[in-house]
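A single protein chain has been omitted from the complex, and every remaining protein chain is retained in its original position.
We call the chains A, B, C and D, going by the order they appear; numbering starts again at 1 in every chain.
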Amino acid sequence: MTTAALPNNSIPDRSFWQRNQQTWAPWLFLAPAILFFAFYVIFPVFQSFNLSLYEWDGLGEAEYIGLRNYEDLYYEFIDRDAFYTSLKNNIIWLVMYLLAIPAGLFIALFLNQTVTGIRLYKSLFFFPFVISQVVVGLVFTWFYDPAFGILNVVLGWVGLGPVNILGNEYTVTYGIILAGLWPQTAYCMILYLTGLNAVNPEQIEAGRLDGAKGWRMLWHVVLPQLKPATFIAFVVTIIGALRSFDLISIMTGGGPFGSSRVLAYYMFEVALSEYGFRMGYGAAIAVVLFAIMMVFICYFLWSMYREERR
Amino acid sequence: DGHALSGDLKIFLDTSNPAPRAAMEASIARFGEQHPDLNIETTVIDREAYKTQIRNFLTADAPDVATWYAANRMRPYVEAGLFEDVSDLWQEPEIAENLASTKGAMTIDGKQWGVPYTYYQWGVYYREDIFKELGLSEPTNWEEEKANCAKIVASGRACYTIGTKFLWTAGGWFDYLNMRTNGFDFHMQLLQGDASWESEEVRATFANWRELIDMGGFLENHQTYSWQEALPFMVNGEAAAYLMGNFAVAPLREAGLSDDQIDFYQFPAINPDVELAEDAPTDTFHIPANAANKDAARAFLRHVVSAEEQTIINAGDALGQLPVNAQSSVDDDEFLNQGFEMLSSNSPGGVAQFFDRDAPAEMAKVAMEGFQEFMVKPDNLDRILSKLERARGRIYE
Amino acid sequence: MFPTPLEKRPPSARITYQTFLPLALIMWLLPLIAVAVFSIKPGADFTNANYWGMPSSFDFFENYGQVFFNSDMPRYLLNSFLITVPTVIGAVALSAMAGFALGVYKFKANIWIFFMFVAGNFVPFQILMVPVRDLTLDLGLYNTKTGLVLFHIAFQTGFCTLFMRNFIKALPYELIEAARVEGISEIRIFWYVVLPLMKPALAALAVLIFTFIWNDYFWAVVLTQGPESQPVTAGITAFNSQFRAMYHLMSAGSIVAALPPVAMFFLMQKHFIAGLTLGAVK
Amino acid sequence: MTGVTLKNAIKRYGDVQVIHGIDLEVQDGEFCVFVGPSGCGKSTLLRMIAGLEETSDGTIQIGARDVTRADPSERGVAMVFQTYALYPHMTVGENMGFGLKMNGVPKAEIAEKVKMASDILKLDDYLKRKPANLSGGQRQRVAIGRAIVRGPEVFLFDEPLSNLDAELRVEMRVEIARLHKEIGATMIYVTHDQVEAMTLADKIVVLRAGVIEQVGAPLELYRNPDNRFVAGFIGSPAMNFLNGVVKSGGVEVPALGRSVAVTAKLPADGTSVILGIRPEHIEVQQGAGALKADLSEALGGVSYLHLETLTGERIICEERGDDRASEGDTVDITFEPRRAYVFDAASEMRIR
Partner (left out) sequence: MTGVTLKNAIKRYGDVQVIHGIDLEVQDGEFCVFVGPSGCGKSTLLRMIAGLEETSDGTIQIGARDVTRADPSERGVAMVFQTYALYPHMTVGENMGFGLKMNGVPKAEIAEKVKMASDILKLDDYLKRKPANLSGGQRQRVAIGRAIVRGPEVFLFDEPLSNLDAELRVEMRVEIARLHKEIGATMIYVTHDQVEAMTLADKIVVLRAGVIEQVGAPLELYRNPDNRFVAGFIGSPAMNFLNGVVKSGGVEVPALGRSVAVTAKLPADGTSVILGIRPEHIEVQQGAGALKADLSEALGGVSYLHLETLTGERIICEERGDDRASEGDTVDITFEPRRAYVFDAASEMRIR
């Protein structure tokens, strides 16, 4: 074949960049984000792991103490001390916070109508999510106030109360969670509203022909289609539950006598609060929190990986 | 001052309540007038937030002058080398002579690390009119105290208002009950980790405390209030008294109580065998080791402890507290007079700073949380004490 | 549509619904309405225990005047803007580039880098607290807005990249191929072809990040102190201790602090909701 | 099994009326196809029968029952949707049995009926799969199976094949025909596709803008359209239309430059008419005439010759056999008079 030796004469010489831009371009685009992220997120995670093996008051030299911090946590757990309370409360948070999902769904179903002004209603229902948790916490503290809170005013009308939600070690966590559920429910509601928008109307019609009505339609036909929305609602709710800090800090400061602490708050208290500055110990708590979260992160990544493989 | 001061002077204050804030800002303004070339920047930080932030700004972004507290409370920073040694100031006759009584509280390792600018008595502030109405008089011993309280409770009021949300108010109660029950020395031993929380002495203290709790002496739901939020109960007459520092007087007056309605008495004796001792927390000024303008900072410290300045800032309508300078005059205020009198003549047992200033921070936190729990659930005492004892084992090691 | 549209139900259902709707809304927003009413009450109402009744006088100007002229709130508000706006710009810019790289190019590490961003985004940020604080101290950025901004950019980049990548992935790949056939360089493809198409995503993200950052409290407490650099969320706690138990002023302060994200939400509602759903649901 | 009867059925959306009083009788066991341009109301009418859209006025009867206000599930109808509308989270078997389950039929009975339907549709091997793992044709079969399982009196299809590719479409079309023969139920079928309509229907209903234009058997519509619209709509490629004027017993057609003989009873001389002639009925005369062949599309067995006439009106002729005209030729065309349709130019009604 003569053509095999045909010279490449008409292809112009190109610069290194031009020849390799498809290979290098992604790295160029990624570089700033990766640098920032590695520096401020990835690297500190490992630093925290490391720090949890030290005792350090944030002022002097850090002292290597091996697993002593974890040992202390273990004993705190056995003795049902602060760490135990925090862990227990975190689990309560995880479970109770998930109520935002059915509640959000319920409100979304309620609002999924076309009457005049419904858009405004939807926005107003969404409102709590936009407001800072600091403000939400403040508002709910007043709401619960044992002396003048409207909760007790209302309870008074029906001859109940007064109750001191935030002053009672058994109710305080639930009281704070309820405050947290308020914005979180709004969040789930929006997710479901958009989800409902995307529900295939023909499937609903098929369901109607099949004789599915009301709850059975919801359960058998609509909910399965809302699975993506439910998944996201689940993820954001779990994350929200494990990150809960602002509300506790504002509403009770962990009290009364530490009974509303969660890991995230406890570690802040241990590491950075007035009476704290046990940095290593705080890091150890963070590592435990991280381990719990890791279960969910892995689940999330795994399901994303499955999606990608499709 | 030999030369004119210039440059920037950064001052951090924790006097975030309106009256003290105004008093301190006025004092700084007077200092500024004397030094027109000095560019003074004052930052007032919320008192509670300040306590956590001090570590940060001492290490990172240090001001030139910062408020803090005396005694054990300044120890971590002294040990970490974050406070400037100001022993030189204490050599100056003006300070050496006039502030001698507070020198001990400012001394660690034989050096002085700051200057005090105010101190104040603790004690029981009560509603004189209610006492009159019920025919009560100031108690001097525990029996009278309880009898009074019983009558107050019977009238549908709480004897004591208190807000323990931020815990330390309960620490004040413990201080007094323990000092009255076991004496100053035992109290100090306990706080220094040298006595057991599960000892008989401590239990006796709590037993006394419990008597008041059981009779309904304390405001309900105190665990949800800050100390300020507990004030209105006294103002409204739902509670008759408040164990508090003298800084409570200003807000009480502001809220509309006249001096005819408020009065003060020393916490009554419980165990006649121990000498009376008092809490008198001292608030201080320090120069961070990383300060930029230490000359100006020293000048400011001199300014703030000077006799006339002390008189002004501690006046009843300002801080409303006691001056640290022996040359200053105590404002002619019934509470300040009584307090000054009490501290200088009727506190033979000794003068403590305050629970969370005398005990290490970590211990203070755990203990005060225990006090709060005890006040809500007195039945948990055994559990609480064993927890405190465990904490003692860990913290003082 | 589910549930059955009202048009297909008896008129009585429609009337019931339309009367119930505002009632439900009032119940739902009761806490907020209370704050709004609190904020225009005179202080005397609280000492007279008139907490939930009608305001005895309309003290809007007095109360908000206090907030604006007698406290550090204006400074805090300014700080919030100075923190939020650069963060939004930075995070959106970084993640647009990263999302482009991850959404368009096929290379081995692609999915792992993507997962790194996703995982990092879900990390409980408390674990970063101590190291990031030290890092910021070491950089001399403690208690500066810059320090806060840099960290926020980095942390938000995780979420934004997830969002951007999914958005870009959903763009027709042919657009990029068409551009390549036309001899356009990769950087120009990003700038001229992809970026204009991402406008809705950029807007959605910007709005979303704005509220996230505006409402951040935790990092504000960890990385800053005092009115020279703290945002309004932290400022409100200082404000509240300044005016403790003065509910009318605290309410006014809260309302002022909450207003900008609320305004943002109402102005950019479409983008906002798109952002919430688009980024995650993909 | 029962027929469907519509009496003056009307549908309004707010102020807009989209179905204008339809009277229609579909016999028991008949295969009835609705055709018409997009937006003419085919789907709406079908959905009114299904009960998915409310009927604004008039009545709908299924068998002897008036179902105008009945719930969809009570009408004894089953519907197959264009997008299949399978429940993605259920297996094929569950999809088919869902309607029965909702109606409280015992499990064993459901299983039996699903088995029966899957036998008919050769879906046995797929019963455990999710719809996502099926091809388009299989999905459509499941959708039909779901309809069968419920044992309805009337099957409704809304463009069931339009999402399939050409080959599958042919296959499924034959399958639906077979199914109709096998179970003999009444079927109403909406389509856009000529071939489907012609091959499947016992009766075609041509709709335009919410009104019935003509009802009849497929070949009847092809051979004997009532008006120009139906004539142009049925048949592919579409009928050619040329303007003409009646003149002395014939039609003068300017496009062809001559008079044309027709068998229709023509109106008075001078009346404007439209002459219609189907491509397959045209004979092309090569080498003569004045019509320019500007494009010839050869598909193998058949070619389509595009002609430009004298007036610029265009004509398409079908050519078969080996001797076909090529692009650029000038040709003439002829056709049998009985193949020419005549329509009144004003009313567009057929003149027979």
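Note that contacts are C-beta pairs under 8 Å (C-beta built on N, C-alpha and C of every residue); 3 or more make two chains touch, one makes a residue touch a chain.
This one's a predicted model, so the numbers in the text were calculated from it and none came from an experiment.
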Task: Chain not shown: contacting residue from D:209, D:261 or D:295 - done: D:295
Task: From D:132, D:195, D:209 or D:288, residue that would touch the chain that is not displayed - done: D:195
Task: Residue touching the undisplayed chain, where the options are D:10, D:70, D:90 or D:177 - done: D:177
Open item on the list: Under the stated touch rule, tell me which residues of subunit C contact the chain that is not displayed.
Closed with: 172, 174-175, 177-185, 188, 192-193, 196-197, 199
Task: Positions on subunit D contacted by the hidden chain, ascending - done: 165-166, 174, 177, 194-195, 198-199, 218-219, 222-223, 234-236, 278-281, 295, 297-302, 318, 320
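Here, only the chains that are shown with their structure count from here on.
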- [ ] Check every other chain and keep only those touching both subunit A and subunit C; list them.
- [x] B
- [ ] Find the chain most remote from subunit C, comparing centres computed as mean CA coordinates.
- [x] D
Task: Whole-Å gap separating subunit A and subunit B, where each centre is the average of the chain's CA atoms - done: 41
Task: Rounded Å distance between subunit C and subunit D, as computed from the means of their C-alpha atoms - done: 55
Open item on the list: Which positions in subunit B are in touch with at least two other chains?
Closed with: 48, 59
Task: Contacts with two or more other chains, residues of subunit A listed in rising order - done: 221, 272
